[in-house]
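One protein chain is absent from this view; the other protein chains keep their places.
The block that comes next holds chain A.
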Amino acid sequence: MTLRRKLSVLAAAITVLAVIAVAAVLHAVHRTDRKNRPRPGGPAVAAGPVSLGTTAEPLLMFRNLAWGPHRDELATVRAADPDGARTASGVKCLRFHAAAGTGICLRAEHGTLRENYRAVVLDAGLHERATYALPGIPSRARVSPSGALVAWTVFVGGDSYAGADFSTRTGILDLRDGKLITSLEDFTVIRDGADRSAPADANFWGVTFADDRVFYATMATGGHTHLVRGDLRERTVTSVHTNVECPSLSPDGATIVYKKRVEGASADAPWRLYALDPRSMAETALAESRSVDDQVVWSDPHTVVYALPGDYGADLYALPADGSGAPRRLTTAAVAPAYLG
């Protein structure tokens, strides 16, 4: 082939490839317009006043995934009527949790070189109290029952195509003095009664608070996950159980519900929900046959609520925490729930 011939082949190929590439981008831009229009049959969403403060009746707050102008905004529904009309707040978050008038909102902002992620602490009026730059993609968020502590977990890494190796970073922020613990890896690990520094491969995620000193979380090392009880004053984490991820402590402190890798499950859907009594260490399987990849929240001392993949991204389900009953769908197109009031 002559050079002229090669160049015309290249020019023709570039033209075809450019048309495909531009069409792909335009298609995605057009989809943006579609997603900003409400879909018929979807949940009704309207902008309105939203607050984290005490309310006349209990509310359920979550990230609204329904198509329309309020997609990805925090929205509330009456806890007694979770599938009813939604009130959208105008505040966008990827992950969210709230307790006692404090909210934690993890969000993404498109930057030039990469995505930028922030943790934003919200007051009762959903105003920003403080913001922190996050080192990775938001995964979990929690507020302590008193509203004094917030915690988050993000995914870090996977930057090189060759090394799709992810790790987690967990941060705990004390709002009373503004002190931020960016890495639980500095805590002393107590395992089998012996103290040691955290292993190099230790990863922490999914904090749940008992009070403003004690918390539970997942620690992974050597290919195994551990339920650890953390002490913020002593700066220790103690391994109390294995094969536990994303624990969630009940309001009365009597039960921890978590996702557990079960044998025989497909690698695609490896987790099932279990409940643990931290005093007797008795473990009970909950009546959900699907794999759950979420950190549950408690709607009352006997019921947990969690998200499962759905048509709009995710739907919320409720399930008794004692192994009885069956899952009940609360609402569609919602994720990252928290109960208010």
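Just so we're on the same page, contacts are C-beta pairs under 8 Å (C-beta built on N, C-alpha and C of every residue); 3 or more make two chains touch, one makes a residue touch a chain; residues count from 1.
Simple rule for what comes next: contacts and distances are computed from a predicted model.
S.K.: Which of the following is the UniProt-recorded protein name of the chain this complex doesn't show: "MFS transporter", "Insulinase family protein", "Succinate dehydrogenase/fumarate reductase iron-sulfur subunit" or "NADH-quinone oxidoreductase subunit K"?
M.R.: Result for the unshown chain: "MFS transporter".
S.K.: Given the contact definition stated above, which residue among A:N64, A:N203, A:S239 or A:S299 touches the chain not shown here?
M.R.: Answering carefully, the residue with contact to the hidden chain is A:N203.
S.K.: Would you indicate which residue among A:V9, A:A44 or A:A285 is in contact with the undisplayed chain?
M.R.: Per the contact definition at the top, the residue touching the missing chain is A:V9.
S.K.: Which residues does chain A use to touch the chain missing from this display?
M.R.: Residues of chain A in contact with the hidden chain: 1-3, 6-7, 9-10, 13-14, 17-18, 20-21, 24-25, 27-29, 31-32, 35, 94, 108, 110-115, 133-139, 155-169, 171, 182, 197, 199-201, 203, 205, 220, 223, 266-268, 293, 309, 313-314.
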